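Missing here is one protein chain; the remaining ones are kept as they sit in the complex.
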Amino acid sequence: VTAAAASARATVTLLTDFSTPDGYAGEIKGAILTGAPAAQIIDISHDMPPHDVDLARLTLARYWRRFPPGTVHLAVVDPGVGSARLALAVESDGRFLVGPDNGVLSPALLVPGAVAVTLPVPPHAAPTFHGRDVFAPAAAALASGASLESLGEPAPEPVIRRTPEPRRLESGALEGEVIAVDRFGNAVTNLMTAHGGSVLVEGWTLPVLVTYSDRAPGEPLALVGSSGLIEIAVSEGDAARRLGLQRGSRVVLEPA
Amino acid sequence: VTAAAASARATVTLLTDFSTPDGYAGEIKGAILTGAPAAQIIDISHDMPPHDVDLARLTLARYWRRFPPGTVHLAVVDPGVGSARLALAVESDGRFLVGPDNGVLSPALLVPGAVAVTLPVPPHAAPTFHGRDVFAPAAAALASGASLESLGEPAPEPVIRRTPEPRRLESGALEGEVIAVDRFGNAVTNLMTAHGGSVLVEGWTLPVLVTYSDRAPGEPLALVGSSGLIEIAVSEGDAARRLGLQRGSRVVLEPA
Partner (left out) sequence: VTAAAASARATVTLLTDFSTPDGYAGEIKGAILTGAPAAQIIDISHDMPPHDVDLARLTLARYWRRFPPGTVHLAVVDPGVGSARLALAVESDGRFLVGPDNGVLSPALLVPGAVAVTLPVPPHAAPTFHGRDVFAPAAAALASGASLESLGEPAPEPVIRRTPEPRRLESGALEGEVIAVDRFGNAVTNLMTAHGGSVLVEGWTLPVLVTYSDRAPGEPLALVGSSGLIEIAVSEGDAARRLGLQRGSRVVLEPA
């Protein structure tokens, strides 16, 4: 891996579960700008559900490659802060990522050619706030043009967390599940299709259509969402509430 | 209309109802910076009530002309995504605006000299996420100096949504309504006054004063708010809760 060229004005994105009123996210931003005064800081979210590493991983998967090469993505959803879990910096597909070694960075680690290093924890670091004292300085260094290799030793075996794989049933159908519910009540599954078909969920059989308005208002449908995964939706409505869906709800895809 | 000069470092603002944890707003930001690496992205809000086009329109009215000429405002509150509704880019009073053709951009469209074009939807665009695949690239192009005319064909008749007009009563008083309730519980009406008077609402008769502290703590009052409209407030309190006000509540202005 060659170090990506330092951009003149690097972008650093932030994903945390800190919310904003306590000022922790503000402290991280100050630490980034102290180390990289020319960086542009972009908020992804500070309102992730507390300690929900899997949802943060799915959210990160959505956005990290939408940013230009050279972008530094900081993701701090870190229930194990202060424990023996390692701290990571990753270079993958031309982007950099920094965060705890708890699986939140898996989407980037799983890309062929990804390289990870372990960040040392300086003695002055607050044991409960690596976001400010370990991750932010590393992100600032990367945003200032430091190479990944200069930040630490190779990380031999970073923690990987994966979205569960669908299971092939004897009937030929695929059994999957709801992996996330968005703020509109759309239920994202781990199922994909290129050929339509229909979806069985909570006693409903739903056609795989193209968009919400292919169905009358209030009626449920399935569609291929903007990340390529099948979603359960209700036209102008809330599918999770209407159909009683939550993370883990069973969903079956019947081929067309 | 002459194309506004491209600023060296354009600002792109974002107003959505996506909230942040799902990562949709993050994807839009990545798409903007991919197309306009030097842009500064400014969050207005991602916490608009879902699908509430009218409230988004009122919020946009507050801020769009407070930004310098050349600013690009992206507003994605888009219940009709994927339907036949058009996609718009607008140039008005030196600013640019991008969003769905559902009335959310009305405050800019109603300014004399405003010009609107229809954005083509590229074949690869996700039918459920024009924010990322249609609006963000158009905003990035404008932020990079593209002219409005280069983005699409003139839009013959953009959708306009208007704040309801007050009605003149036989008594000479003006009958209006609450159009928004802010987070402090202040109820903004569609009424204006340059000469004081008093306001009748939910059985109360309130003087039109200058500021909250013109009334004792806990007491209701009316005042001319920071956007020039009459508001119902409670000094150090929540007027909507205290007086039982909501959008649509009837309010009458008696002349002084």
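Residue numbering begins at 1 within each chain, and the chains themselves are lettered A and B in the order written.
The criterion applied here is as follows: a residue touches a chain if its C-beta (ideal position, glycine included) is under 8 Å from a C-beta of that chain, and two chains touch if they have at least 3 such contacts.
The structure presented is a predicted model; accordingly, all values stated were derived computationally and were not measured.
Participant: Hey, which of B:44, B:105, B:173 or B:191 is the one touching the hidden chain?
Facilitator: B:44
Participant: Can you list, in ascending order, the chain B residues touching the missing chain?
Facilitator: Residues of chain B in touch with the missing chain: 7, 9, 11, 13, 15, 40, 42-49, 55, 58-63, 65-68, 71, 180, 182-184, 210-214, 223, 225-226, 231, 236.
Participant: Tell me where the left-out chain touches chain A, residue by residue.
Facilitator: 18-27, 29-31, 33-34, 37-38, 40-41, 43, 50-51, 79-84, 126-129, 132-133
One rule holds in what follows: only the chains that are shown with their structure count from here on.
Participant: When the C-alpha atoms of chain A and chain B are each averaged to a single point, how far apart are the two points in Å?
Facilitator: Going by mean C-alpha positions, chain A sits 30 Å from chain B.
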